[in-house]
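All remarks here apply to the structure that follows.
Every protein chain of the complex appears in place save one, which is left out.
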Amino acid sequence: MSAGVLQAKLWYAQRISAMVLGLCVAIHLAIIFYAIRGGLSAQEILGRTQGNILFAIFYEVFVLACFVHAPIGIANILQETFPRSGLARPLSFILALLILVLGTTAVIGVFTGGQL
Amino acid sequence: MSNTDLKVRVWRGSQEGEFVEYLVPRNPNQTVLDVVTYIQRKLDPTLSYRFACRVGMCGSCAMTVNGVARWTCRTHVSQILQGDSLEIAPLNNLPVIKDLATDMREFFNKWKGAVGFFKGNQTRHDDFAKVEPHSVERQLANAGIECIGCGVCYASCEVVESRPNYLGPAALNRAWTLTNDVRDVQQLERMRAVAGDAGCHACHTQGSCTERCPKAIEPTAGIAGLKKLVARAAIRGSKWGKL
Partner (left out) sequence: MSARPKLDYRAKSHLSYFAYACHRFSGLLLACFIPLHFLMLSQSLRGAQGFEKSLALTNFWVFKFGEWALVILLAVHLAGGIRLLMIEFGPWKGLRKGWIQISILFAITCGLLFLYFAN
């Protein structure tokens, strides 16, 4: 794949994931505003998410969209700020890994509530 | 209107140099080009600068005035004066030859690099090409063809500054107008030229080009069009072939 085709595909992937995130973030903000009324405890969080397959699917989609979107953005920033450092690829790969692993763990965590 | 002199700081030197202050008498209806001309004719004949038409048609007199790229013949001093001082420097992002004159070769080379030139496959022996003036493509092309290559957009772009290979708004705008020229036969090469690290996807929609263009051309629009075109070609192929 030529450099041009790679850049174009990365741009497209980032924009498509942005569209998904636009929806997810809007919904998430609404959920957060609803949920934080009167404080937010672990019990309350798990009360809503535990066993709730719809929440789990929604948030896993959210995690996957972040996993695509954020590393590409970070790679761009690093490439422009530190052009000859070679940091862009490794750091964005690490971010991608962190988002995927920690995010999916979090989704499994709130879905199972520790009862694996 | 006060009668105090203008304090004009002008860049002298090339890549290294300094700002030198000159005192220029204030006049009504004075443009920045008038100021530069006064300095060179009356105060310091060693000052180098460019101009041609002096009436806002050629784009040769573009310089950085108070930090912003402008046509000096179309910039009234009263419009941009800060107290009684102004600062004049060469266009950014281009190597300085001397004082206010920059080396525009890379600007025009990038135009070529973006395949910003026309090539058709008809000859004088063929019938006229029929281009429908109200077609979508022609209207898109018309929106960008008035560019005279003054360099103001290029000098205003931070992406040009941070990515030296970036083709820049003028070259990409020209590429876009030709992408929408139904007679042109180099569409595949053009798409390949504007893809990549140095191409349209490096644009971050900062919008300085559109904000500063003295002809109200909107390179941001053309670049957005190229981004979509190239992305779709990369994934699905285009009517001109695979990227």
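As written, the chains take the letters A and B, and residue 1 is the first residue of each chain.
One rule holds in what follows: contacts are C-beta pairs under 8 Å (C-beta built on N, C-alpha and C of every residue); 3 or more make two chains touch, one makes a residue touch a chain.
What you see is a predicted model; the values in this text were computed from it and never measured.
K.L.:
For the chain not shown, which residue from A:L10, A:A88 or A:V110 touches it across the whole complex?
P.N.:
From the options A:L10, A:A88 or A:V110, the contact with the absent chain belongs to A:V110.
K.L.:
What residues on subunit A make contact with the chain left out of this view?
P.N.:
15, 18-19, 21-22, 25-26, 29, 32-33, 36-37, 39, 41-43, 45-46, 49, 63, 66, 70, 73-74, 77, 95, 98-99, 102-103, 105-106, 108-110, 112-116
K.L.:
For review purposes, identify every residue of subunit B that touches the missing chain, sorted by number.
P.N.:
Touching the missing chain: residues 11, 13-18, 64, 66-69, 89-90, 92-93, 96, 156, 158, 161, 204-208, 210-211, 218, 220-221, 224, 227-228.
Everything below uses one rule, namely that only the chains that are shown with their structure count from here on.
K.L.:
Averaging only over C-alpha atoms, locate the centres of subunit A and subunit B and give their separation in whole Å.
P.N.:
Inter-chain centre distance comes to 39 Å.
K.L.:
Inside the complex, what are the residues of subunit B that reach subunit A?
P.N.:
159, 162-163, 192, 195-197, 199, 201, 227, 230-231, 233-235, 243
K.L.:
Taking the complex as given, what residues does subunit A use to touch subunit B?
P.N.:
2-5, 7-12, 15, 80-81, 83
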